[in-house]
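Can you keep this structure in mind? I'll have questions shortly.
A single protein chain has been omitted; all remaining protein chains appear in their positions.
Note that the chains take the letters A, B and C in the order they are written out, and that residue 1 is the start of every chain.
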Amino acid sequence: MNVNTWLEPIVFFLFAGVVLFSAIGIVLTRNIVRAALFLLGTLGGVAGLYFLLMANLLAAIQLIVYAGGTLVLIVFGVMLTSKSPWVRFAPSRSEAAAATTIGLVLFAALAKIVTGIDWTVAAHPADQPATVRQVGNLLLQQYLVPFEVASVLLLVVMIGAAYLARPEN
Amino acid sequence: MADTVLESRPDLNLDVVRDEIGDVRTEEMLVNMGPQHPSTHGVLRIVLRTDGEMVLEAVPHIGYLHRCAEKIGENVAPYQYIPYTDRMDYLAGMNNNLAFSLAIEALTGLEVPKRAQVIRVIFAEMNRIASHLVSMGAYGLDMGAFTPFLYAFRERERILDLFEASCGARLTYSYITIGGVTDDVPERFIDVCREYLDYFEPKIAEYNNLLSFNHIFVKRTANVGIISAEKAINWGLSGPSLRGSGVKWDLRKVHPDCGYDEYDFDIPVGQGLKGQLGDCWDRYFVRIQEMQQSVRIVRQALDKLAGTPGEYKHKSGKSVKLPKDEIYYEIEGARGQLGFFIQGDGSQIPYRVKARGPSYCNLSITNEVVKDCLLADVPAIIGSIDVVMGEVDR
Amino acid sequence: MSQATIPWIEPVPEKRVAMRRKALLVLFGGGLTALIVGCVMLGVFRALPDQVGTIVFILAGVLPILGGLGLIPLGLLNGSVVLTTLGFAQIGIGALVGGLLKATPIDPLVVGVLLLVIGPIAAGLAMLTAAGVIVAFKQVVQLLLMRWTALILFCGGIVSIILLVWAHAFVFRYVAQLANDTTLNTSATTTFGGDLTIAELSTRFSGNWRPVAFVLWPLQFGLIRDLIAMGGVIGFISIIPLYTIWWERKVAGRIQSRLGPMRVGGWHGWAQSFADGMKLICKEDFVPPEGDGTLFRLAPYLAFVPAICAFIALPFATTYVFRDLDVALLFILAMLGIEVLGVIIAGWASNNKWSVYGAMREACQMVSYEIPMGMALLVPVMTAGALRLTDIAKLQQDGFGSWLAWNNPFCLIAFFCYYTASLASCKRAPFDLPESESELVAGFHTEYSGFRWSLFFFAEYAAMFAVSGLAVILFLGAWYGPLPLSWAPAGNDIASAVVRGLLFDGPILFILKCGLLLYVQIWIRWTLPRIRIDQVLYACIQVLLPLTMLVVLGSTFWLLFDNSAHPAFESFAKVVRGLLSLVGVVISIAIAGFIIFGFVNRRRLVGTLAIEHFPGS
Partner (left out) sequence: MTSIGLQHYLLLAAALFCLGILTMTLKRNAIGILIGVELILNAANLNLVAFTRYRTGAIDGQIVAVFIILLAAAEAAIAIAIFMNFYNSLATIDVDRADQLQG
């Protein structure tokens, strides 16, 4: 028996546990700073899963853009917009009950669908990690137009965000 | 974060959340800087009203070091009061001694021997150097440069060695006293002092290289905390803080006591070399230049001391009787005009003693200057005004 | 220095003598017992090789469960919580070990030997050594206080670490070779190994060397090799801050005409950091009552763990890398970026206005320096055409001239841009705004004390080493010496290996280069004042960012021409490279000369030691 075959489930369940634990934490906590911190757990766990899924570049991008950039932005936003560190917006009981029901039903439906299909039919699993060069080639050849559109979008976002956050006078 | 409400200024408390729909851009915050803060130079407390990094208002709160120095003066004889003056501006004790002694001498008409006058000039100027060294070093510390501070202390250490050899104390000297000085200078004092001056003078250029003309330091201090000449006069500033604004006013020239008129020296004033006239850098650089001038004075005084034998003290200094009269006498201390108001009632003990500390007056301009600058500029400005809390609170 | 001032060798109080005697007794007795147990078990294993699996199962699985079953009623009867918990714990451990033994492919024989023979023997020897040290305490202290002891210890430590690394690399390679050896392995070969049995392994060894197979067996699992390597990495990262802090204090002392730490440990206070660590651990662990306690406790780890994680991907030499990721550069940058979050959370959770200022400044600073830093790093990546750090390093093995910093003018500028941004990234002066002590008291760590506080410093110094390492790999020839690798002796003997390791290739050179960059960071910190937050933003966004953009653009055009292989451009490039290398040589010689000049004239320069002004000196 190969070590890797019993290591992979362990690592998967580890990361999946981190992801789920912190996602549940986000839902349950009423402290927005803690929610942002739980988001770090989710993002890190997902990045770990990307590593497991042999998407190294994506994992690194997830860590650097999401965890390093977006999350700092969010925490920054929290700090700038909350009057005291422990602002709580509590939902009412009925809201919570309704939302939970909807969430559970949705999850049950999705789970039913997912488990009802035999995914192994006609699958071509990859066994080599995608290299940066492959991703880069694909980005600059097949996906060049979306890539350029995305860069224009980023520029627009930059200008737009600067315009929106600018003081009026 | 508990809201801070100032009883004297209830309008300052903007920490409360404004919930009405309005044009709230950002929130203001009250921050206590001090009384225990690394760059308030002692137990100064400044309440800052800030908007992010911007400081909208700064209200100094003083009195944490109040020791009833003036009241004590009304209960002891002038000669006994000299040690208390040491503890006012503890970085320039000699100058405090000198101011009080001169005031009493002027009130009683006591004649000071020639040799004592020369010794007084030497020690006052050496103490000015020591005080400016601390000021310079601590200013570097405020800007985040730790090293000049220790260089400054290394140099000051040797001045204190000289003082210790002369009077046995390193901080609270009580050396200059009514009628002269407590003791003659020790043997070889002139040689050692000259040696020190030869060692010290080139160091000034090194400080300039290290700190004064350092690009980051200039960026931090030039065009920050500008005090115009008019404003400086209106707020009663004195000393380097006044001269930094370009006002050529120095009591050593205006009414020379102790024979300052016999020495050849210049009054450095701020010139707006790196920024606008009267900014923090100008005030800082005036001190550096004053050290140079003090070296000049001490050199001349040492020459004069060698040729002035005689008494170092008037015999009746210990038991002066104060006439029914009053006097206000001030000298140019290390931080500005240090004055004593003394009212006698015919006995040995003064009826009223009142000190005018330059730090106290200089500090009053804080809010005016600190307004609308960045949080990081607050230490820069307070450091450039160079207050000593012992003298502010007395 | 008078030895009487060292508290270690002052007369020891009675109580401590008694404690020492007790410790000696425990260690000596325990060591002997463990040795005997180990030897007896060795005999048992030798005598009963077939039933070993059962024995181990009984010893490690069944016995604890039985013991636990006995303990629980005892604990319940006596009302003792400890005994009951112990019973349950024993059942749990027994079930776990037993289950693992049954369920996993781990050979029970190996577990048995490791747990019951090698473990006790090693523990026994360690305890006996400790007892010996206690007996020879005074002599050991005397040795430690000798003039050059610390230096020898330090250098010896480094050498032995490197030797260990060398040895483990050798063993790992050997094991990997064995795992792929089809003559040994009857089943299918895999890259991860894990299919060899003890019997197969021991055929490789003759006679008395057979037991080596027991030690080698676990090493065929990638996981176990990783754990060992991770232990090494963590050990190294713990040593870096300790010695960098000591070094920083010494350098700061010399710059400021002081001596720095002189007492603890003897020679130049080499153990000062250990003493500080002791002190910090003993300090009150303060948590602001009005703050967010959980986040406050969590924040130091949030800063510390990413800083360590950066070392997962940071190679020290071609084979000395924990995980040779193809995205190592991005990974390290990401980890340095996440570290910031710990600082922000720390400031936020402290519920102190100064700390919040520090946190906000860190956030501001981070968004401004990260972009130029990433842009500057793009230049060597583009020039090398690779993202894997070991690949980038490989391009620089042809001596000083091939280092990427002198590859084209843009690379050199990019190096300085990167170094500036990396100062900001490590919160080092003149960019130490988040913790600026003269403005914000101590910024984000105002409320921290003790061990948590020291974690921030561990993180800071580890990050300093990581960014220096990146600079070295991407610009300064990685772990290669200034001489081309092809000049290195190729032989397999120890002498040529040593020459290669010291002069041409290897982690020693890498650590030395990183040390030089660390020294420059320290030097800058103790020389320059701190800049203001608006000036940081200005410098990063309005100066560095356009500059790095220009540099990236210029570097793109340079590469375009370079790839076109036009003869005129090639000769031009050659001249430029030569000139830049010359600049590099001049800079290196200048720095080296500066340091040597400073050392030779250390008694005459500005920073003349204050101690020499004292009367009688």
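Going forward, contacts are C-beta pairs under 8 Å (C-beta built on N, C-alpha and C of every residue); 3 or more make two chains touch, one makes a residue touch a chain.
Model, not experiment: these values are computed from the prediction.
S.K.: Name every residue on chain A in touch with the hidden partner chain.
M.R.: Answer for chain A: residues 5-6, 8-10, 12, 16, 19-20, 23-24, 26-27, 32, 35-36, 39, 42-43, 46, 49-50, 53-55, 57-58, 61-62, 65-66, 69-70, 73-74, 76-78, 80-83, 87, 89, 91, 95-96, 99-100, 102-104, 106-107, 110-111, 114-115, 119-120, 122-126, 130, 134-135, 138-139, 143, 146, 150, 153-154, 157-158, 160-162, 164-165 touch the chain left out.
Everything below uses one rule, namely that only the chains that are shown with their structure count from here on.
S.K.: Return the distance between the CA-based centres of chain B and chain C, expressed in whole Å.
M.R.: About 50 Å separates the centre of chain B from that of chain C.
S.K.: Just the number, please: Cα centre separation of chain A and chain B in whole Å.
M.R.: A distance of 60 Å separates the two centres.
S.K.: Two-or-more-chain contact residues of chain B, please, as numbers and ranges.
M.R.: Within chain B, the residues that touch at least two other chains are 1.
S.K.: Note which residues of chain C are touching chain A in the complex, please.
M.R.: 104-105, 190, 192-195, 221-223, 292, 294-295, 298, 302, 325-327, 330-331, 333-338, 340-341, 344-345, 348-349, 351, 356, 359-360, 363, 366-367, 370, 387
S.K.: Touching residues of chain B toward chain C in the complex: what are they?
M.R.: 1, 29, 31-32, 37-39, 52-53, 140-147, 150-151, 154, 157-158, 161, 206, 210-211, 214, 216-217, 219-220, 374-379
S.K.: Okay, in this complex, where on chain C does chain B touch?
M.R.: These residues of chain C touch chain B: 252, 255-258, 290, 351, 353-354, 357, 360, 429-430, 432-433, 436-441, 526-535, 606, 610, 613, 615.
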